[in-house]
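Omission of a single protein chain aside, the complex is shown with its protein chains in their original locations.
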Amino acid sequence: MTHNVAILGASGYTGAELIRLIAGHPTIEIAALAADRKAGMHMAQVFPHLRHMELPKLCKIDEIDFAAIDLCFCALPHKTSQQVISALPADLKIIDLSADFRLRDPEAYATWYGNAHSAVEMQREAVYGLTEFYREQIAQARLVAGTGCNAAAGQFALRPLIAAGVIDLDEIILDLKCAVSGAGRSLKENLLHAELSEGYHAYAVGGTHRHLGEFDQEFSRLAGRPVQVQFTPHLIPANRGILATAYLRGEAQAIHRAFAEAYADEPFLAVLPLGETPSTHHVRGSNFCHIGVVPDRITGRTIVVTVLDNLTKGSSGQALQNANLILGESETEGLLMAPLFP
Amino acid sequence: MTHNVAILGASGYTGAELIRLIAGHPTIEIAALAADRKAGMHMAQVFPHLRHMELPKLCKIDEIDFAAIDLCFCALPHKTSQQVISALPADLKIIDLSADFRLRDPEAYATWYGNAHSAVEMQREAVYGLTEFYREQIAQARLVAGTGCNAAAGQFALRPLIAAGVIDLDEIILDLKCAVSGAGRSLKENLLHAELSEGYHAYAVGGTHRHLGEFDQEFSRLAGRPVQVQFTPHLIPANRGILATAYLRGEAQAIHRAFAEAYADEPFLAVLPLGETPSTHHVRGSNFCHIGVVPDRITGRTIVVTVLDNLTKGSSGQALQNANLILGESETEGLLMAPLFP
Amino acid sequence: MTHNVAILGASGYTGAELIRLIAGHPTIEIAALAADRKAGMHMAQVFPHLRHMELPKLCKIDEIDFAAIDLCFCALPHKTSQQVISALPADLKIIDLSADFRLRDPEAYATWYGNAHSAVEMQREAVYGLTEFYREQIAQARLVAGTGCNAAAGQFALRPLIAAGVIDLDEIILDLKCAVSGAGRSLKENLLHAELSEGYHAYAVGGTHRHLGEFDQEFSRLAGRPVQVQFTPHLIPANRGILATAYLRGEAQAIHRAFAEAYADEPFLAVLPLGETPSTHHVRGSNFCHIGVVPDRITGRTIVVTVLDNLTKGSSGQALQNANLILGESETEGLLMAPLFP
Partner (left out) sequence: MTHNVAILGASGYTGAELIRLIAGHPTIEIAALAADRKAGMHMAQVFPHLRHMELPKLCKIDEIDFAAIDLCFCALPHKTSQQVISALPADLKIIDLSADFRLRDPEAYATWYGNAHSAVEMQREAVYGLTEFYREQIAQARLVAGTGCNAAAGQFALRPLIAAGVIDLDEIILDLKCAVSGAGRSLKENLLHAELSEGYHAYAVGGTHRHLGEFDQEFSRLAGRPVQVQFTPHLIPANRGILATAYLRGEAQAIHRAFAEAYADEPFLAVLPLGETPSTHHVRGSNFCHIGVVPDRITGRTIVVTVLDNLTKGSSGQALQNANLILGESETEGLLMAPLFP
């Protein structure tokens, strides 16, 4: 059985990544691609690397016949997403890749995003899209909110530890090294090759990055009490990848065991042998996430290093994994391709 | 029906790329992986990006039971390859990725490689592995000689034009821009990140690159008279890709038409609309080759720009395409994945 | 004696490069920095790498007291430059880094730039700024037109050969590999790190790049008859550098000798031993240009490879070299710093 999907916002990186992944999926068919400003263009003009695929032309959203669509991916910018989604048919299954429905609490949303939410009802209905921890709800959901890419990396690094009670909840530091595609295809001076290549810097230092809203929500819920982490992202001269270095209080063996147990049956989450750490090279272009645990020389402190590809496991791969759940397909369908190295 | 394959030389880049591609192939199974110096290791130690695959441990070549092998990929260094292959069972189907069997003429081999060939009989038997032009012979071959990656790019750019008689055979210039993985995983100072990143240079200037042996052999055979091209490769700070800029005498429209006709049914060769040119970005990690044709402002001169991924279409993807022919599978099986961009 | 200079267009890369170079110049002082849209800002905000220098705040052009200025560098965009310069005091010494005064012939200008020139008189007065070939005129000039960076590389590679009559003037091909800073600090999708890093492509293929106007003008004048070259630039994932590969008809030894003689006393132009070729790595951040000559295997054909840093020798370094001539300083003052490697 073939599932027809639409992708709104097909001219951005997460849209293109969805198409790349769906190209290898046996039962999903792309029935519509929308990109307002580029409506009328062929995808080969917008993303020539997709030239070999037979794809519908880009159209405007209101040109799509949603009655023929089984599932809609929404890869639009934040804020635009909530406006568009609230105008879609009420029974349409939607996987949103924007930030608009990640925070359940309208006040938390307003605090982190600086404006009131315009679709509060849907915000409450949305299921948080971190597949490995919300599988059952996602399978039944009408609207799934894809997580932030950094938020995904940080949660894979911490959730089993919080759940198992093996770390000090008040002493969590997440130092992230993020590749540039996470910033999207936007024209900003600091994203130019000449400004980024051969150098790197921290940004959103001091606890101002919006993905902290997701950490606060999820970790506090999981712990049953408020949890606040420190989180500093750094922009690295590479195109894909997130590496999260977590500085924790807890015994390395207990931490390693908590991961091993929690992720034993997870097809995409690999826990390395104790003492080994991963590289973003080894997950690039794939839906895998590698996690390493190392005890520090200071007793009682442990470092956890987690890597994933922000566009795949951190965004579009997660979206397809969730789509598989919703559509009743095997969760790994179309997602087991090996990473690209070198 | 499952085909069991062995890969000799599995610890190099072309070996790893073969494994990546076979990971997505429905009927090929990797039964043995050999890498002499790393025998006994797990692939996850040698190439951690393959950690998720269930693969046999690396072994020595003489530990392989070739009776159980349907096809053997040989991704060994030049010179080693001819020694190893001549000691393999005489009825084993082999696809060699080295340079050892590309040149049919022992003298040409000795000239370009500086030593006498040690398996002259097999050299004569080998079929040249440029799939699109040797399909029938490859399907019947015992031993296929994979082409040089630059040689592949140059031939995709020129063969239809020589065959159609639309260019001057004495005025062909190929200026190549080559990514670094073509040099393999060898420890050389000029391949270090610190020496290569942020700069570039020509090498083997003046007609000394060994892939010229392939051009001479193939173009002369095709034209029915000696053809010598000029060929200068440049090392570019990128990991995958070859871009060949061909400076030709001939009418752009005739040239474009010759490509369009020759490649009309080719699943992996895309001819862009006249006047457009391709980027290596748009074929990275894929088996596609894009070709663009542009007339120069000087009447009667035309520029042809061709791109492919040296590790995929230029090497391991070609090898798998040939394996499909030999094994009776669809030629495109396992090779239609979209490029990775960005 | 101190010379006071102004830099108009100080917020772009060539402006910043001028400031970097002047930082090491003993007798030039920066008296004014203009950048219309960023007027009022400190340079440390616009270019934090210049934080350690005591520099005037950015201002608007009309806030500058040109009576106190000995020399004005104009690093504005094309078209803006001619408007601004024609409004400056008539006796102000000006070195323009834009394309506006490179072509002497108003018709050639209109052809290549698509609009009529708005300061035709000044266009005729301007001296072409390729220091090594226009030294005496530059020293006396009121207005110097800095060359295109590609045009500089191509002329260093060809002028002595045209002058010495050692190459066929109808068979000149220039294949250029250009780093991205040559495109300036402009917000274009194809200049983003995610779009450029790890890939490369040709652009302005077929003889449409504007620097061809300079080649036509200069080579024809030098040869005393029309000369048209083929010129194809390629965008390479690096920040600084131009590598020009010239495919020529002529004897390598004669060509090498012509370079050796012409550049024997040039402090910035190095001719490598016959058979060796240079790398952009070895001139990065410097005012040097390295040239290599290699005979092709086809008799009578020769390859010349030339490298320089587009922002230094190709633009701001050239401008300072010319400023030294105009101000009566040693031509090499402030320009002998070693390249940055790695």
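A, B and C label the chains in the order they appear, each numbered from 1.
The criterion applied here is as follows: contacts are C-beta pairs under 8 Å (C-beta built on N, C-alpha and C of every residue); 3 or more make two chains touch, one makes a residue touch a chain.
Since we're looking at a predicted model, the values are computed, not measured.
**Q** Determine which of the presented chains are touched by the chain that is not presented, and list them.
**A** Per the contact definition above, the missing chain touches A, B, C.
**Q** Going by the contact rule already stated, which one of A:Ala139, A:Ala260, A:Val294 or A:Leu327 would touch the omitted chain in the full complex?
**A** A:Val294
**Q** Please pick, from B:Asp175, B:Glu198 or B:Asp296, the residue that touches the omitted chain in the full complex.
**A** Considering all chains, including the one not shown, the answer is B:Glu198.
**Q** Footprint of the hidden chain on chain C, which residues?
**A** Answer for chain C: residues 13, 16, 19-20, 23-24, 47-53, 181, 197-198, 239-240, 270, 278-279, 281-286, 288, 290, 336-342 touch the chain left out.
**Q** Name every residue on chain A in touch with the hidden partner chain.
**A** Looking at chain A, the ones touching the missing chain are residues 173, 175, 177, 194-195, 197-203, 205-208, 212, 228, 230, 232, 234, 236-241, 243, 245, 247, 275, 277-282, 284, 292, 294-298, 301, 303, 305, 307, 342.
**Q** Please output the residues of chain B touching the missing chain, sorted low to high.
**A** Contact residues on chain B toward the absent chain are 13, 180-181, 185, 187-189, 191-198, 237-239.
Here is the rule we use: only the chains that are shown with their structure count from here on.
**Q** Between chain B and chain C, what is the gap in Å from one C-alpha centre to the other?
**A** 39
**Q** Between chain A and chain C, what is the separation of their C-alpha centroids in Å?
**A** Those two chain centres are 45 Å apart.
**Q** Averaged over CA atoms, how far is the centre of chain A from the centre of chain B? Could you give it in whole Å?
**A** So the centre of chain A lies 36 Å away from the centre of chain B.
**Q** Provide the list of chain B residues touching at least two other chains, using ranges where the numbers run on.
**A** Chain B, residues with two or more chain partners: 197-198, 239-240, 278-279, 281-282, 284, 342.
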